[in-house]
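With one protein chain held back, the other chains of the complex are shown just where they sit.
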Amino acid sequence: MKTNRKALLTSAALAAAAGLGAATALAQDGPIRIGVLEDQSGDFAAATMVKVHAIELAAKEINDAGGIAGRPVELVVYDTQSDNRRYQEFMRRVLQQDKVDVVFAGFSSASREAYRPIVNQFDGLAFYNNQYEGGVCDANMIVTGAVPEQQFSTLIPWMMETYGPKVYTLAADYNFGQISAEWVRQIVAENGGEMVGEEFIPLGVSQFSQTIQNIQATDADFVVTLLVGAAQASYYEQAASADVGLPMASSVNVGQGYEHKRFTPPSLKDMYVTTNYIEEIDTPASKAFVEKFRAMFPDEPYINQEAANSYIAMNLYKQMVERAGSTDHDAIRAELGKGDVCFDGPSGNVCLDPKSQHMSHTIFLAKVEADHSIAFPTVWENIAPYWLGDAGCDLTKNDPSAQYTPSSPPPAN
Amino acid sequence: MELAATLFSTAYQFGDAFAFLVISCAGLAVIFGMMGVINLAHGEFIMCGAYVTAATARAGLPLPLAILCGALVAGLVGMALERAVIRHLYHRPLDSIIATWGVSLIATQGVLIVLGSTMQGVGTPLGGVAVGDRSYSLYRLVLMGAAVALLAGLYWLFYRTRFGVVARATIERPQMARALGVDTRRVYGLTFGLGAALAGLAGGLYAPTMTMVPTMGATFMVESFVTVVVGGADIFVGAAPAAAILAAIRAGLTAWYGQLFGQIGLLVAVIVVIRILPGGLSAFIKRARR
């Protein structure tokens, strides 16, 4: 793979374009260096290879169009092997040795927490382009992935209205699962529903007979599946063969690991997912995105929400640097603080929230049909990441560099 | 009626856990029990069997034949590995752990590079059956039958065939067997191949119920090691009762306290058993018989 080392994407076309016109003040600064730390091998590779490709696509487009403020973009890519330690090693490497201007990094929340202290120590700027459990209030981080309030405040009420008020939650037994389950519980209660069961599954468990029976023993109207990883994904096949037959709601499947493409129909039948992007979305912007993506990477198995987020993040960064007139982090954050950093991309219009430095999204409800094709029963536009700001995180005023959850919110002041 | 349904449910859970433990540990138990080699590439043989099964089944072979194909390919790979690597390490059991771990790394990452990060699986056949107000997967019942058949088949192989007699003789007294004209190297090679084929069979049997990824073998590893260790060296007097006991612990803890305690309980059981019975259940049972 050419991408894996320091892939230098300085395009020849750019050199020609920038040669006379834009080569005035900014050209002497040299290229803008962007660090990319993503898992290209190991457990998470299936969902994250495409993120690297999306960043490469965006870099090529930016360079072809004259770079960021006339400066070409240069990517510094490392493979983190789905290993937290590699994130620690390589985050130091890109910040200290490669001296990049910005980093795009991380898939699992654990990897984000592993590199965050290092980003803070060197006062770097990192984009985390993943859907996650929410709550990171850190001035050095910009998050473009969807968070629970965006995915569940839409999904759960819709499901309860459509299928009934009794909810069973099946969640991976770690931070993402537990915090997401907390959100589900809260939203179900707010909407007058009832939790008939809640079960947490350790990571790596692949046998679900008992769980399936527990679900059948209740009179649940639908199951919220917040399962993570290849082993736990075995649940769907096993539940289907035991004729559980309940609709499923999820914030994590399909949009990330494209399970509907990998599993044999109809094991994912009647799964409902809220996602901010998947390649089936039938808008002109999305179709154009898929087309140019496949033109550059014809063998890409699936273009997921993280790919779109990474692509959007590149363009948001470009916009902020050009508006600020520099790659200085304070100048960039000053632009972000104005609250009008928006981008009309493959998933519709998105904006960065100055208080939490998270991103608003168009949330699509994707329904998996019996043949594993995707339908979109409804779409919610412009869903803001409201929770952190409401709870008291305001990065325009102070920077606690912490992660909060609904049960341990920011300290009241 | 209510009682019968509950009883069936309990039996089903127990049988399901039992089948998983027996099927996933058989290959490891044969290789460890017969040859004293701890095979850390066990999971990769399982993955190999599962991949071959899925590939041949999707190419149109009926599932049972596809599963046999998976077992066969895994067995052949195992024999090749024995010839190339394991053969040189019989007198160094600790080194064989490291060597097989190296093989496991190469296999997992090699498959990821060559075949990509996932592979489309085959759906679970047969569908479900309703008992009382709950429904169960029929294929899981087949797996339980397969576990019992597997034990019976191995018993027949080791106690009723010429290969079995020669193999057991080679394991007990290698010098004596050689003096009697047994080609012990060939026996070791065949035994390792058998162990690998059994792992492949496990992969094939569980392939329709699982996600196909290069690291799928790892989910079997802990369970199979636990069973082999609790059982001790002899697969029949050790591994089968060990699987039964562990299945009861696992199914019980999972039902009452959830999956986390099912998982932790299994690991604690190993530590306790090793402490009380260093030779595993089989040594204990053999001693009790005398």
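Per-chain numbering from 1; labels A and B assigned in written order.
Throughout what follows, a contact is a pair of C-beta atoms (placed from the backbone, for glycine too) under 8 Å apart; a residue touches a chain by one contact, two chains touch by 3 or more.
Assume contacts and distances are computed from a predicted model.
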| item | value |
| --- | --- |
| Protein name as given in UniProt for the chain not displayed, "Amino acid/amide ABC transporter membrane protein 2, HAAT family", "Glutamyl-tRNA(Gln) amidotransferase subunit A", "Peptide/nickel transport system permease protein" or "3-isopropylmalate dehydratase large subunit" | "Amino acid/amide ABC transporter membrane protein 2, HAAT family" |
| Given A:Arg33, A:Lys60 or A:Arg116, the one touching the chain that is not displayed | A:Arg116 |
| Hidden partner chain, touching residue among B:Leu21, B:Ala99, B:Val187 or B:Leu253 | B:Ala99 |
| From A:Gly134, A:Pro202, A:Gly257 or A:Pro385, residue that would touch the chain that is not displayed | A:Pro202 |
| Touch residues of chain B, complete complex, unshown partner | 38, 85, 88-89, 92-99, 101-110, 112-113, 218, 221-222, 225-226, 229, 260, 263-264, 267-268, 270-271, 274-275, 278 |
| Residues in chain A touching the chain absent from view | 1, 4-5, 40-41, 78-79, 81, 83-86, 88-89, 92-93, 96-97, 109-110, 112-114, 116-118, 121, 173-175, 178-179, 200, 202-203, 402-403, 405, 407-408 |
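One rule holds for everything that comes next: only the chains that are shown with their structure count from here on.
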| item | value |
| --- | --- |
| Geometric centre distance via CA averages, chain B-chain A, whole Å | 38 |
| Parts of chain B lying in touch with chain A, wherever the complex brings them together | 9, 12-13, 16-17, 20, 109, 112, 116-124, 126-128, 130, 133-140, 208-213, 215-216, 218-219, 251, 254-255, 258-260, 262-263 |
| Residues of chain A touching chain B in the complex | 41, 43, 45-46, 49, 173, 199-202, 204-207, 209-211, 213, 216-217, 230-231, 233-234, 237-238, 240-245, 261-265, 267, 301 |
